[in-house]
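What you see is the complex with one protein chain gone and the rest in place.
Then we have chain A:
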């Protein structure tokens, strides 16, 4: 293209230039088409996944009707199945995960962006990214064989002292009984949530860190000029500025926590009953239900699993849409208003 332009430097320069521009326009158009195509493809794939899940789930959904949303059991072959217990289990695990992950990632993000000495900063960022790259099966193994057994005494302590709060109650133990077996605290929502928290924290953390580090220097310096301590500055400038990112990062993490499969499979002991006591053995989640049951399913039971998958798909989509809109609306990344 430039060759053409250089070959005829003299005469009708403007026309040549127009053609050049037209060529550039073509490239632009191609690029735009590719970009648009890529964007559209994502939407098409998502729609197709949704349609496919719906199509495969129809058989089970027709038979179950609205009771699919209210039944707790999972016995498709007996005709009694529903997602009440598994969806609630999924949400409980995700909530535990997100509560822990939010605290953890806000702290880590603040430390990295505000407190860490410069030489440590890049190393810490690399470590957090590395943590995001650890496969979930590794987290699962570590959780099931190590963390779980170290956390038991914490679970026990919480249930001993805060057992009067319904969610911390544990059936089948006498509180403050030193000889009681600790196995009742294993494979619980709490432990699964802890492990999932460690898996979603890196994602949430990097979203937050980006936003915190972009808090406008003018406002920071203004806060210092007004006599703020470092924490005062963070409270007055960085956190308000990064509020959207904190919420957005949390919601993105929530999206991942809802779908986490293999680590949860390795830790929980599935029960198909609404089990709101998070410290007690036994919980369930949609993804682990699918992972453990698809192998031994009749065609109808498989359709029921598709229906459960569809429900999870819908919930995850909603959560991610909310997260995206909150991130988009927040001030994070905007320039200083001063």
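Keep in mind that, in the parts below, contacts are C-beta pairs under 8 Å (C-beta built on N, C-alpha and C of every residue); 3 or more make two chains touch, one makes a residue touch a chain; residues count from 1.
Basically, contacts and distances are computed from a predicted model.
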| item | value |
| --- | --- |
| Protein name, per the UniProt record, of whichever chain is missing from view ("Polyamine aminopropyltransferase", "Phosphate ABC transporter substrate-binding protein PstS", "Thiazole synthase" or "Cysteine desulfurase") | "Phosphate ABC transporter substrate-binding protein PstS" |
| Option from A:101, A:195 or A:265 whose C-beta touches the chain left out | A:265 |
| Among A:25, A:39 or A:172, residue touching the chain not depicted | A:172 |
| Residues belonging to chain A that touch the chain removed from view | 73, 75, 77-78, 80, 114, 118-119, 122-123, 125-127, 129-130, 133, 144-145, 149, 152, 171-172, 179, 181-184, 186-187, 215, 217, 220, 224, 230, 233, 265-266, 268-273, 275, 281-282, 291-298, 300-301 |
